[in-house]
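Removed: one protein chain of the complex. Kept in place: all other protein chains.
Chain IDs A and B follow the sequence of writing; residue 1 opens each chain.
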């Protein structure tokens, strides 16, 4: 429990506004639907410095990945080429604290889709 | 009191404890969370076990008289003593110690006499928790458990032996080491050492046992000790494994789980096709299975105190019915199995003198289990504050650790039973009041988050030298208030720095004396331990 005390994973206050700016830049202010994209991330990060995240959006040309509670929200942009076997990708990301991870897909028809998931970053300790 | 005297008059026999009308065509035997308790002990079940969200008011989150009422358990009865906390010290005098792997073996042998091909499944937290286990890096428990001939096991605290030692043991295990959620951390692929499942053909039934290790190992325990591995609940992969074994003809799917009870309930609601979940980690002992959809969940207690027997009728590829008994191991009633008794003796012999050394006595009941401080924790926190000259002490909310009755000696073995671990260094550091609150909020969310998948590990961190109020119904950041430094009665100042002593840090390189040495030194100075009731935590929002 307590033992972990020396590790400073203090909750970082989200730069939510900054995240919205990045999203607007990506979408050009277009409307964003809730369906058409999957985002997979753990409920609790085993390690806030390396959190596995997967995104998938059939037919997407690109997917923007954001961490809304990091000092800067950008994480990665995946652009899919003609030989992509699926419009999906997995990577590992840093999270400065418990926050929402957000993915926005630009679909083939030019529309946009969004998914988000809360990932808890905990100090840890205290096993049963 | 009165109940104890009544109870003492009742006689209890081995035949009664083992009585079971054999049913169906398959038997499962479940043991879990033994925490290296090879010999009989006392173990008081929790007084406080708060359920939140959908689990509020449901087992295992009812205790004491409410629990007895829910299961029709008579006051003063053997089940009262085994399953609830009230009147513990006097009932313990009447009914005696519980557990002992030689007695567990007798029960297993009796079930196998009824059903020779019964499956014995160990839910993990086996190679951790005692002096001899610490000194032999788990070898004592491996030797004794091998003597019981299990068919499979899964894992939690075992990994705190370090991945190299785990690998060394597992490579030589004469039974399956399962974990569908144990992955290679680098390439995110199933770890080869731990297969996801194993098939057994028993009673003409094709049975698949799927392992589920503790999902939050790298969070609850030091991940630097097993950096090669990644865990997680991975319920999508669990579903894939269930589908895979069904496609291969499994007629019965058993999940040997170390998820903890509420996580198992949620997993059972999301994954279809599991017939039986044998649940571990949260140390709950339930006299009846809990049904979620078409899945039954069995909780078999801890510390060698119980064995579950589950008989199943499997026909036409379906589980048609079950019969279950949670067998309490009353060690004065169940005859020890001589073969295992001598195996246990062999493990303990080299350490006899150290184990038996009397460090002090206690006038108070010493126990741990419960959401907040047990009296063992109070004693450990007192030791940290006085031996490490601290303002505040923190002790991890682990669920293991047997009890000591008033009037008993405290031996070195007893101290190790509540402190033994491979990262027992007692740190001493400075923390601001604000940071202490962050810790309490973080740990509180790991137990009181209404979504079980966000609950990460143990009970609430135990605190010495400081009082606080917790509202379990609030979200993270708003649960903890009224933090008070007990020695001055002043409110904790967020900007002020306090000296905090604790142990079991998950951080690599933590320095300090081992916690068992700190506790031993404190008990020696006290001679006889007398603890005042601890009212320093006010719980609201239940």
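The rule is simple: contacts are C-beta pairs under 8 Å (C-beta built on N, C-alpha and C of every residue); 3 or more make two chains touch, one makes a residue touch a chain.
One rule holds in what follows: contacts and distances are computed from a predicted model.
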Per UniProt, and picking from "TRAP transporter large permease protein", "Substrate-binding domain-containing protein", "1,2-phenylacetyl-CoA epoxidase subunit B" or "Sulphur oxidation protein SoxZ", the hidden chain is "Sulphur oxidation protein SoxZ"
Omitted chain touches shown chains A, B
Residues on subunit B facing the left-out chain by the touch rule are 186-188
Where subunit A meets the chain that is not shown, the residues are 49-51, 54, 67, 70-72, 74-86, 88-95
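The definition used in the following text is that only the chains that are shown with their structure count from here on.
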Per the C-alpha centroid definition, the whole-Å distance linking subunit A and subunit B comes out as 35
Subunit A contacts subunit B in the complex at 1-7, 10-11, 42-47, 52, 90, 98, 120, 122-128
Given the complex, residues on subunit B that touch subunit A span 33, 125, 156-157, 188, 214, 216-221, 223, 230-233, 260, 281-283, 394-400, 423, 427, 429, 431, 435, 438-439, 442-443, 445-446, 451, 453-454, 456-463, 476-477, 500, 502-507, 510
